[in-house]
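Of the protein chains in this complex, one is absent; all others appear in place.
== subunit A ==
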């Protein structure tokens, strides 16, 4: 078996990267395998720790919650109960989370370690590490979101800042409605004046022009109809700036040269420039992905993308290798320990159909209600059982079987493949990935060192 490593991480999202780096820093040889692009490409680029503790409905109560013949949606919503939050710090709500939540299993320090690792990897491209408090970042839906770390590009937009704000949308970019966002923010009672304006910009771009086209144009200050885009944009926005001290745009302001795009526009408009994180396709998420993958090289992690893990070979309770499907031929990748960081239902780390929910590579135990109608509730924003599906780990992040014993002695899990958290309602997705990633990576490295020592001792 020629392809081997001490630790093999399966999955190339935030959790996979975090565990790979932590393991590599423990001094072992790490390989990261990722089949496809991760959800970083879709995520806002904000690093949420814990923003809310949503109410939970005990499973038995779901029965009357779920009803095909409900009459009034308000009735459903009223039953939702109270959210705790927005939380001042991501740590303050951890005590009130249920026992099976990864934060409850690992403790607040895991989240601290995860965020510290993140800070170290992204350097000055992200802010928020100066305080334990959550930052309040306006979103493209017009809400204000509590988050632990935010890109530098979003900094001037914080809702705790009292300077007057102008939001700018482009008529040619329908994804972002500046007027709506401004109205929503004002209605939410933000402590500053906010106005929204739609300008004619890049009108020669057809409406289905891809966002990456805008990004490229800003990055290289391309000319549209003879005028460099940055200047063209500044000219149409200028008349609206008035007393605004900060101007926000949809997050399309460049990629490699994003900082200089903001400086350039800021100089021309006499205001601080910021971006509002967008839904998919997310440029801040793409920038973060680039940044994280660059660090893998520096950390000495071997990286392999484009091919999936499809099975494993074991000896007793030990995974000996992960089987990788290399274009139809199955190649075993040997490793002392393995980290499963394949994502949730979205990332393909969990698979579901009418029959049930599975973790497809190792077949790890995933608890779920017998009756498929208990997987969902009517209230789209309610306590959805499926949101918390995933493997259940012990405190070292080893997935447990139905009897509560580790599935394997040398398999660890991290990120959305781990169940117990309702990351969308809690605003905790990246925090859970980082916290579980750090613990899984560390333990995978320690366990692999033990195994190496054992082999050395016996020979």
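Throughout what follows, a contact is a pair of C-beta atoms (placed from the backbone, for glycine too) under 8 Å apart; a residue touches a chain by one contact, two chains touch by 3 or more; residues count from 1.
Methods note: contacts and distances are computed from a predicted model.
Given the choices "Aspartate carbamoyltransferase", "Molybdopterin dinucleotide-binding region", "TrkH family potassium uptake protein" or "Fe-S oxidoreductase", state the protein name listed in UniProt for the chain not shown.
The missing chain's protein name, per its UniProt entry, is "Fe-S oxidoreductase".
With the missing chain put back, one of A:89, A:212 or A:260 would touch it. Which one?
The missing chain is touched by A:212.
Check the options A:95, A:120 or A:297 and report the residue that touches the missing chain.
A:297
Looking at the full complex, which residue from A:251, A:265 or A:286 touches the chain that isn't shown here?
Result: among the candidates, A:286 touches the missing chain.
State which residues belonging to subunit A touch the missing partner chain.
Against the left-out chain, subunit A lists 2-3, 35-39, 41-42, 204-206, 208-213, 215-216, 220, 256, 280-281, 283, 286, 297, 302-315, 320, 323-331, 346-348, 351, 358, 360-363.
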